[in-house]
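Apart from one protein chain that is not included, each protein chain of the complex appears where it belongs.
Read from first to last, the chains carry the letters A, B, C and D; within each, the first residue is number 1.
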Amino acid sequence: MAVEFKKIEGDSIQYIALVIILAVATGAGFYAYILDHEIGGLNGLSNRVPWGIVNAGIPYFIGLSAGSLIVSALAGVFNIKKYKVFSRIAAYMAAAWIIAAILSIALDIGKLYHFMNAVRYFNLTSIFSWNAFLYSSYFVICSIYLLVQFEEMERATRFMAGLAVFWAVLVHSGTGAIYSFMYSKELYHSALTPPMFIVCAITSGLGLLLANLYFTFKFTNRELDPSLIRGLGLIFAGLMMVLGYFLAVEGLEKGYIPGLHEAVQFVFLNPGTGVFWSFWLLVVFGIAIPIVIILYPKTGYDLRWISVAGILHAALVFAERFYLIVPGQVFPEEYLHGYELKSLHTLEGYVVSYTPTIFEWLQVIGLVAMVYLVYVVGVKLFALIPERAVEEVVEE
Amino acid sequence: MYHKQYVIPLILIFLAGFFTPYWYNAMAESFGYVPEMKKPAGECVENKDWMAANHMLLLQQWRTQAIRHGAEGGRIYHSSTTGLEYHASTNTCWECHESKEEFCDQCHDYVGIHPECWDCHYTPSIEKPHYQGTDTLSKFFS
Amino acid sequence: MKSGGINMMSRRRFLILAGAATAGAILTPQISAKTQFVESPEEVESNRRWAMAVDVDKCTECMEELIAKTGDEKVKPPCVVACDKENNVPEFEEKRFDPQWMRIAKLKLEKPVNAKEFYIPLMCNHCENPPCVQVCLTKASFKRPDGIVEIDMHRCIGCRYCMIACPYGARSFNFRDPREGLKEVNPNVQMRTEGVVEKCTFCVHRIDDAIAKGEEPIPACVEACHKYGKGALVFGNLKDPNSEISKILRENIVVQLRANLGTDPHVFYTKLGGE
Amino acid sequence: MEEMPEKIEIRQRFPEWREMLKPVKKFEEGRLSYISLPKQVDSEFFKMPFGDVERDLHDLKLPENWKELFLEAMKETLEKNRAFKLFMDICVRCGACADKCHYYIGTGDPKNMPVGRAELIRSVYRRYFTLSGKIFGKWAGARELTEDVVRELYYYAYQCSLCRRCSLFCPYGIDTAEIVWWLRRILSRIGLNQRFMTISIEASARTGNHLGLLPGGMAGAIQQGLEELKDVTGFDLHTYINKKGADVLFVAPSGDYFATPHWFVMLGYLLLFNELEEKYGLTVTWSTYASEGGNFGTFHSYEAAQLLNSKIYKEAERLGVSFIIGGECGHMWRDKHQFINTMNNPPKNEEWKRFWENPDLGELAEGLRGVRFDSYASGEHGWIHILEFTAALIEHKKITLDKSRNDHWAATYHDPCNVARGMGLIEEPRYVLRNVMNKFYEMPEHTIKEKTYCCGAGGGLLADEIMDLRMRGVMPRMMAARHVYKKYGVNILLTPCAIDKAQFPHALEYWKIPIEVGGPMEMVGNALVLTAFGEKPEDRQYDLRGEPLNKEEGE
Partner (left out) sequence: MIGVIFGVIVPYIAVAIFVVGVIYRFINWANSAVPLKIPTTGGQQKSLPFIKRTIYDRFDSPYTWWETVGRMILEIFMFRSLLKNTRYYLDRVSQKDARWLWLFAILFHYSLLLVLIRHSRFFLQPVPEFVEMLSEIEAFKGVFIPSVYVSGLAIVAGLFLLWLRRIFLSRERTLSLPSDHFALILLLAITISGNIMRYFFKADLEKVKELLMNLMVFDVGKAVAIADSIEPIFYVHFVLASFLLAYFPFSKLMHAGGVLFTPTRNMPNDNRARRHVNPWDSDPSVPILAKGITVGGKTFTSKKLDWDTYYSMYTDQLDEIAESDYKIAPEEL
């Protein structure tokens, strides 16, 4: 018998309270945005560091989305039937995260109401322009994928799953390219970025999904088979190792170039900066510890520990995005090789500090809250969660 | 008639809603208000009636042209009504239409449209002192 | 325009249709200016390429004098002041988001101790291959046929991708409403609103005006530099072999900033470190 | 075993709109209800206009001026009922209601869509009561009233079970049941009544109950039940009938006195009442005069409904009870919940007034103090559903239950349409069931609670001659039942509705689903430990159906 998906009743006090809290958080985020733009300059950005954490939200959310979708499509593309129970939640989350990503762009740009220009005057040479197309098409694909799942159209689901995975990889490479193709900033320019993005996307999306599944099933009092989660957890751990490998290779390669010694030292060995902390927190708490949690037998089978690992990793991937975007801007470029240049009237030539303000954090948190609001409302409106996620049910 | 307590207020709300313009305009004391524009000096670039409906298209085309091609062919406008040539600088229009309040705003306010042109572009209503060119710098450097 | 052969809007009917096309569908491109407005093709193939040359020696001299005179390490020389006023560049207390089209940088060799210090002006380099134009989502940054890289503020969405892409840090973002930071207004140059990116335009309005009148164009900074400074800045048409700038480029060793990126900037620095 | 019946063919047709306006000439076999005989509608106690003629649908024998009578009745209806008038006017034909109707799903007949059914009369309305219909005729969707149209109206008016499922999904709440109900009233004004329901109405008007049971018969039936209970429990139980001075009047649908599986519910009632009387001293009486809870008048017309339900408040007043408990029945609760207190004056006896001043059962029997009804009921109404009553007793721990006695049942619960959509009684039965049994499973979400599907025999359609229609109409419910049967191994379908209990056994057989039918009170009866009689949980050896409780040990 096929898996049965069922809406939740959504009438408990806790549920309504959760919706209200999330709505308030979302509202606070948007209010922070309005304040930021009405007054101006409330964020920590500067003319040297024009992209901050709201911008880091774009790759972060896209990553969560793509990761989630790839998990969802596991069942379809690779025909792993037992993960079919999660495919709807994952695909729905993917669609929700992509909305957050697009909104993240919207919050970030200075003239929101001009955004239609990006569609009207599509610039073929701009990677961002392509990404705008990729994101919106990706959202459409996610939605169709979800729709065919709701309609239980088997073959269409298979096809859409394949297409969605392909598109997720494409979108992610594209997002990586936004940063990696920027030859004007030495620390940005790396061919490893797009593949690393994809790995990072899958791990973060998967990590958050693990926690998400655990909490969802717990709060809806539905049965969840730990072995299913364990299977996903192993994939999670494996990919985190790949991610660690990529980070190491990229860091070593940059450190090998004499011209970049100073910059690399600044990034990796200078504990006074947020960049340093973002990197090492990611490595230690975002990668090493989650891997240990999952591989250590005592914790690796415990759903609670697995979800802790998932949350740790997913949260600290945001630090990875920070580490990706900010150092390249903070560290001054060399305009004239061999010369030390210090501007009299601007901050050029100086190491600029970038500290996100509360307004920026509120925007990012607001977007996360919005995604969970969409999710929490979604499980009431749509049949997303299976009645029980147990392996026997699935294999029948 | 049954349920008078609901139906009569409903009818009243309907009437109040439908006839919003009456009480609204009565409160604003603007019954039958028609804007009066100050007649600008000189001939308009194009036919007046046509301009009333289409000036925004003209300005948009002209500005795009002027920005993108500038000296290479975007700045001169040949009127098809008068046959005259107009040179596009950001202030060409103000030569005839001396006052934004008495010309542009009259219509725009009337139909509730606020173009964002004047967010950036100079209007005669700006009170800050004009910059007169590099000559005025002599007070700093000489 | 001397030729006067351009009849931009020959028929009113055209405008009606143009309006239709612009609004009809989002994806319909705006009626192409080239096909509809510019009728003589040789005008598009421009015979001008604007560029600037900086005599670092003179510039340093001027700055040192000024600093000595005012005692202010960060004094703004005439070129910068002229630029700010001419182009309605606002001034804000907080340096973080204070837009600056032109600014002076202090330069010194990294390794040898007590090396001589130079001053050079920094501005938009009006590259031949501008990365900002490459990455702009909306084609708001564009390169005119005469080589000037400009921003169409009507289109800019404020994504700041161009600021990331620009190798020269030439661009500033308007975090605040720039009109708050203006004390004077130059009516001939549009102001900006918050949320768009701006940068040096080589005083494009002056160039266009001058061309229309048949004069030699001169940007405000160059004008001020010659009037009040040492005349370190030279502006001119590279395609004209007789122009002063062509001569300078022929006769001097010139340096471009970050030439290795292949962007081919068109602000040239000469006499770096003295001849 | 699990295959579908061999022969069921659902032909969906999508004719043009013009064809929809043409009356149907060919009536499907098994869907056409017989027209009443004179003895039913021209009897002393139930006299309808022009009931003195025997008719069939091919020979209507309408009165001469039937057209005027029809339009006059329609005009009267439009004035008397805003719902009817409004529903004539505001339908936008969005189609949201179409596949909500179980008869449409089962038959595929486009005129069985709720909107299609309403359009039949709406087209007549347009022709005679709106300007556009008068001017544009067919193009405004209007049509002449002819004898063929009347035939069609009759044919389709009696293919609706008044379940109101369409009304739930309609964006304007258009209630096809309301339209059909008043249409049946209009039809009755020109002498067209359906035979099956008028048999019961007439019997009820004459004897007090639909089955035509005389007082002795009814007493005998209850006595029979008490005897069976003696076999099951071993105790001498008793009950009261027509007893003045009792605390509570109990009214059950008359099916409960005889039919199976209703009968087991009856036993459940008796067990509960005995326990209450023995333990707390709360006396419950039955009545031969008010022996019918059901009300087939609610399928016929306002007046017929009023005629039938007028007895009960009178009897309550005569017996001097404090309030009334109603048994397990579906449409009865539409009538008792929404109609009865408008159609009648509530009782005015002292006991009633006193109780409703402080509606606490402790006023009647001290041991039951704390069980209150004032959160939702008042003395102007005074009816309590037996399951609400039981739920309250369970909540206040007034009765002792042994869940394990129902372990041989895996149950699912069918919400009767009128109870769910006319009353809102949704959680109480579930509360009771969860407390009396361990294995309780819900059917799929779209088929329960307020979205419940009709059994296909309500609204007077329990007639045998329309068996085809009934079996088609019950299909969605049966599909849901089969789903839980396969998924959870459910073996009993519980429903607090007499018509359901009559319909489902046939339907389950027809659709080849091997499960039983019962009522929640039967489960209560099984689980109820008669502590007042000294019963211990393990004492009971048989359930109410006479099956041994511990099969494995027993065999």
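Note that in this section a contact is a pair of C-beta atoms (placed from the backbone, for glycine too) under 8 Å apart; a residue touches a chain by one contact, two chains touch by 3 or more.
The structure displayed is predicted, hence computed values, not measured ones.
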Hidden partner chain, touching residue among D:Y128, D:F169, D:F258 or D:Y542: D:F169
For the chain that's not shown, point to the residue among D:K22, D:K85, D:R195 or D:K512 touching it. D:K85
Touching residues of chain A against the unshown chain: what are they? 9-12, 16, 111, 113-117, 120, 150-152, 382-383
Across the whole complex, the chain not displayed is touched by chain B residues 1-4, 7, 10-11, 14-15, 18, 20-22, 24-25, 28, 30-35, 49, 52-54, 56-57, 59-60, 107, 109-114, 116
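Keep in mind that, in the parts below, only the chains that are shown with their structure count from here on.
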In angstrom, rounded to a whole number, how far apart do the mean CA points of chain A and chain B lie? 45
Between the Cα centroids of chain A and chain C the separation in whole angstrom comes to 38
Using CA atom averages as chain centres, what separation in Å is found between chain B and chain D? 70
By residue number and range, which residues of chain D touch two or more other chains? none
Of all the residues in chain C, which ones touch at least 2 other chains? 30, 193
Tell me, which parts of chain C touch chain A in their complex? 26-27, 29-30, 73-76, 80, 94-100, 103-111, 119, 122, 131, 134-140, 155-161, 163-169, 171-177, 193-197, 255, 257-258, 260-261
Under the touch definition given earlier, write down the residues of chain B that touch chain C in their complex. 46-47, 50, 54, 57-58, 60-81, 85, 87, 89-91, 116, 119-122, 126, 128-131, 133-134, 136-138, 140-142
Touching residues (chain side chain C, partner chain B) in the complex: 1, 4, 6-12, 15-16, 18-19, 22, 30-31, 33, 37-38, 40, 43-44, 46, 48, 78, 81-82, 85-86, 88, 142, 144-146, 148, 150, 152-154, 182-193, 204-205, 207-209, 211-212, 220, 223-224, 227-229
